[in-house]
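The complex is shown incomplete by one protein chain, all other protein chains being positioned as in the whole.
Chain nomenclature is as follows: A, B and C, assigned in order of appearance, with residue numbering initiated at 1 for each chain independently.
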Amino acid sequence: MNSSTAPGRPVYLDHAATTPVDPRVAAAMAHCLTAEGEFGNPGSTSHAYGDAAATLVEAARAQVAISVGAQPDEVVWTSGATEANNLAIFGAAEHYRDSGRHIVTSRTEHKAVLDPCRELERRGWRVTYLAPDGGGMIDPAQVAAALQPDTVLVSIMHVNNETGVIQDIAAMAAICARHGGARLHVDAAQSAGKRAVDFAGFGVDLMSLSAHKVYGPKGVGALLVSRRSGGKRGDAGRGAHSDAGVHLQALQFGGRQEHGLRAGTVPTHQVVGMGLAFELAEAARQADAVRLESLRDRLWQGLASLGGILRNGDAAHSVPQLLNVSFEGVEGESLLAAVRDRLAVSTGSACTSALQEPSYVLRALGRSEALSESSLRFGLGRGSSEQDIDTALTVVKEAVSRLRRISGA
Amino acid sequence: MNSSTAPGRPVYLDHAATTPVDPRVAAAMAHCLTAEGEFGNPGSTSHAYGDAAATLVEAARAQVAISVGAQPDEVVWTSGATEANNLAIFGAAEHYRDSGRHIVTSRTEHKAVLDPCRELERRGWRVTYLAPDGGGMIDPAQVAAALQPDTVLVSIMHVNNETGVIQDIAAMAAICARHGGARLHVDAAQSAGKRAVDFAGFGVDLMSLSAHKVYGPKGVGALLVSRRSGGKRGDAGRGAHSDAGVHLQALQFGGRQEHGLRAGTVPTHQVVGMGLAFELAEAARQADAVRLESLRDRLWQGLASLGGILRNGDAAHSVPQLLNVSFEGVEGESLLAAVRDRLAVSTGSACTSALQEPSYVLRALGRSEALSESSLRFGLGRGSSEQDIDTALTVVKEAVSRLRRISGA
Amino acid sequence: MRYSEPTLRYFKTAPGAGVLEGAGTFRGAAGSRARGTWVQFDIKVSSGTILAARFLAFACPHTIAAAAWVAEQAVGREVRAALPESVEELSKRFAVPIEKRGRLLIIEDAWAAAAAGFTTCGH
Partner (left out) sequence: MRYSEPTLRYFKTAPGAGVLEGAGTFRGAAGSRARGTWVQFDIKVSSGTILAARFLAFACPHTIAAAAWVAEQAVGREVRAALPESVEELSKRFAVPIEKRGRLLIIEDAWAAAAAGFTTCGH
């Protein structure tokens, strides 16, 4: 068990922001870099260096596909889930613009889904933002109710990055299938290695993946684009991608890579790292879940003794790796300042924590501004040990008690 | 001198397609991956792991900036030069759409410039494609003549990826400055380490860079976005980027990274690799040039003895690392097939060589289809040795003589 | 968020955090927990001189540090509505970011309210 925490450094409990790369993955990546390794351009068809790189790229594509229940030719490499979300949302919106201009999503999506949707509103699309219940769950019936005749896309995430709450994707996919014109995009950046993902089994049309949340490298991800036949309304054999399945307009032009859906040299070491990371994560998923669930419960019970704490997100429907807690009577910035020397946690998605604004995800769950700001997200991971949890408990309890004393709470 | 050619493998002379990563760069990258290293998310402001990663990212930004005569805050990280070109062209076209819909570029640009321009034509922009002379040179006067009152962007590459021909960017920048409304974008993916680049000195507005052409990793690049004041027409303090300088509309939304111009987790190991690769390349540039020029000349003189060969691109205005030659009396595919077991070269840009079409770049220089197809691009690099050149000479001369015998030429 | 050395020191030690009771103590508070910043001062006064001062704060580290410093400095001085040093000086002392200056005004109000408790009771 490689601990994420090197001696002398704070205890790392921010695995939902990013994870260390698995040493086996790092070794596989290193093999694709220097002159001794497979450094060729996978796009070079004119020599053995290119062929060898292309072979590694296709093997990685198959590894990712198998681990998420997709076909290799449904995998489009991207620079991460942010790009995958943008490609899915802009790509589908632009391709199906003549079929309709309405999109359904939720208030607790990642900014990489919400910001593209806002941009589409600016360009004249209509977007419905579903409100989750107090536990962060979206009822599939809400999706059904939001669909309109001209709805072309529904974008709902699988596992929420702040609360760990899991949505019922399969049920939503069935609803979209009945509608006939609405394609379902799922941001599954937080799912791999935490929750079984079955692209075909769920019946999802588009799915975003990221490597660095699952012990793979930053800067690589994939968009799964369904090539299943039985296309939906508007799929009259058009589109850059394929005849069967979903069609997209590319975001980035300049080469025939990835079926013309994503131009640019494919970074061998990056996709090789992602392929292996996904394979390893799927193999370790169930064992990890059991171990981390007991650590997560140990953490929650330990914190409970403080009193005045609230768990964010429906505990019955969330992944074992995440625990999000709001602390009454302490101010958010001071709480973080009091723990940060010894504990690495997040007060919101890494992508938003640069801004000093309360988590919009927790606000959407009905938390007050103060309680949203005084929340900590504990992201457990493969490297987390019982020792890490106990240190975290000591640090947080000390900080909360002291700050409550100072605030007179 | 680490040879790019491992024993038993073909001689690698395709450094214009991609280069092996410098071992020092690979080591720096490795330090940013595993639990022992700086694996944190540079966007995580809530703990020391994120801070340490952010520090490395900013140091790398400064390394790139210094080596190309730019300011650190002008560097926008991307997934490569393809994305940088797309961001520059779509970003400027969309941002300045109300100032004009005319773009000037050339017929010998990389597909990552030409394809975005074609897409803009589809969306209603007008694009002028300048024709180079027989040597591949664009006369700055051609740019001046092509400018129209509503020209918002000129995109001309610095060093051509197939011929190595160098354009007079500074002169073109001066012409765009006089025009007042035309911003100059330069695709400099092939320049770093081959040719001095001075973003400010040239007076360029936007410049695309790539790491993997210069002993850095694939999948990372940058767009330089000028923040120099004295903005051009249409720059009334609008825009995502900054008040002074050039404004762009982002392509990818979902986070405030890179001044809001490029959302997505910044991949620490990738940008650290690019930063060091650019620093090392600039340090080695002049010595490399001298050594590789003599190897290139040795190769050219050796081939000349074959007779019936034509050098593609103006020898007086090209980088020493590239030699592009057409062979009379041999068919292109057979030529490649005859050499590929022992020699790794390209018959066109790696990005186009997947398609069996004659190089559009050489066609634009006036070469016949047959001569364009029967061309080889020799890309010399840091690892190339005299031994490599002599092997290449033996292999190519043998192949050409044999094929000429078979073709009766 | 990075903090200066004095900010961290006063935030972590928070000298004078607490309350005072009994004759000759006066209390002033300002701000609101719901809005993210609340500060309270207690001062114990004898013949116009502050014998002791305490503070409570539901606030960010900068605000806690500044409030702690104010309470510390006050002891031995005579009661005045003004802070021991101006809000500008305070924000320099603790390197308070511009967007947070409003929080120092809350400290100023809380302090003035405590002082007013003394002055308005006929001294």
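Criterion: a contact is a pair of C-beta atoms (placed from the backbone, for glycine too) under 8 Å apart; a residue touches a chain by one contact, two chains touch by 3 or more.
The shown structure was predicted, so the numbers you read here are calculated from the model rather than taken from an experiment.
*Asks:* Based on the whole assembly, the unshown chain contacts which displayed chains?
*Replies:* B
*Asks:* Out of B:Asp198, B:Glu333 or B:Glu386, which touches the unshown chain?
*Replies:* B:Glu333
*Asks:* One chain isn't shown here. Among B:Ala27, B:Leu310 or B:Ala370, which residue touches it?
*Replies:* In the complete complex, the chain left out is touched by residue B:Ala370.
*Asks:* Given the full complex, what residues of chain B touch the hidden partner chain?
*Replies:* 329-331, 333-334, 336-338, 356, 368-370, 373, 402, 405-409
As a convention for this text, only the chains that are shown with their structure count from here on.
*Asks:* Could you classify the connectivity of these chains, where an edge means two chains touch, as line, ring, star, complete or other?
*Replies:* Topology of the interface graph: linear, an open chain of contacts.
*Asks:* Averaging over Cα atoms per chain, report the distance between chain A and chain C in Å.
*Replies:* 44
*Asks:* Using mean C-alpha positions as chain centres, tell me how far chain A is from chain B in Å, no decimals.
*Replies:* Distance between chain centres, rounded to whole Å: 32 Å.
*Asks:* Taking the mean of the C-alpha atoms as each chain's centre, how many Å separate chain B from chain C?
*Replies:* Roughly 60 Å separates the two chain centres.
*Asks:* Please output the residue numbers of chain B that touch at least 2 other chains, ranges allowed.
*Replies:* Answer for chain B, listing residues that touch two or more other chains: 45.
*Asks:* Give the residues of chain C touching no fewer than two other chains, as numbers and ranges.
*Replies:* 1, in rising order.
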